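Once you've had a glance at the structure underneath, I'll fire off some questions.
Every protein chain except one is present and positioned as in the full complex.
After this line comes chain A, so read on.
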């Protein structure tokens, strides 16, 4: 085998099918991985990051920026967008040349692998983490007059945490060197991450250049979907509004929103096969999708459970009421269970059957159980609220 082979995956024998109808077209456009031409509703954030990086590149200095926000608010996409437009600008010689490298904390088995990946992306060298750290240290502290600026994007920063925090420390310390010319953009989910997990000398090096991405409002979500669809008419207006309002009320996660829209097109396609509709995604389809994706599966699980399992859950609640605690041993619950069996006119279950019922509920996580070795003495807690159980049991 060649020594420096580029890894590749086998290509498919026939090219991927082009979308045939409107719904398929919409689905392809709504896919989370299809990057849009521009990011709507993030103009301000885009401008801020752009100005920050541009000024550092032009000045030839270094710096850090911390970007936070809940998942699905467009942090990584915005940074990528910024880099893309900066690269365009540098190609047109408006700003000096710079290099962009990216690492992701979640793609590493160990925080110290960050050194190895940075070194490999910078110089194509392979080294052990310790050696890579030494090489990088030398590279960033040695004076080099014609060095170009490096922009380093660190995604999922919280996973680079180590006990001594030396990885984070180095990442934030290199930009402060006079000759480093390193711009570090860090992304994480929580806003107070520097205060929470970083020791003072790391947090102070990270600096106060912070930016937080707010969750999308329903108008923004609606705008995102419309811009994604780009005049492909697949959704009714009301349906779009319902999706964006629902998602905005819960999390403001754009990825979630896109997923729901895609699922709604699938449901629409399926039901169009059964009966001739308008071919557009209507409110009813969206409602069905929302039910599918947001409703709690616990209640369905309780409703579909066998009679003995439902009786057992009832016995658990009865025992909790009797004890006034949220915890009981199997022995206590089983006595209640047998009493309930008699009330219902069923043959009382044996201990092994009762334990089997209990452990089955435990394996679907409706109950929280201790190890099965304790048999009669194993403690039982409910994993769902008592009201949910009662609602699920009563509804029939």
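Keep in mind that, in the parts below, a residue touches a chain if its C-beta (ideal position, glycine included) is under 8 Å from a C-beta of that chain, and two chains touch if they have at least 3 such contacts; residues count from 1.
Here is the rule we use: contacts and distances are computed from a predicted model.
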| item | value |
| --- | --- |
| Among "Translin-associated protein X", "Origin recognition complex subunit 5", "Tetratricopeptide repeat domain 8" or "Ribonuclease", UniProt-listed name of the chain not shown | "Origin recognition complex subunit 5" |
| Per the touch definition above, residue among A:163, A:178, A:373 or A:394 touching the missing chain | A:373 |
| Candidates A:63, A:175, A:194 or A:362 - the one touching the absent chain | A:362 |
| Touch list for chain A against the chain that is not drawn | 351-352, 355-356, 359-360, 362-364, 369, 371-373, 375 |
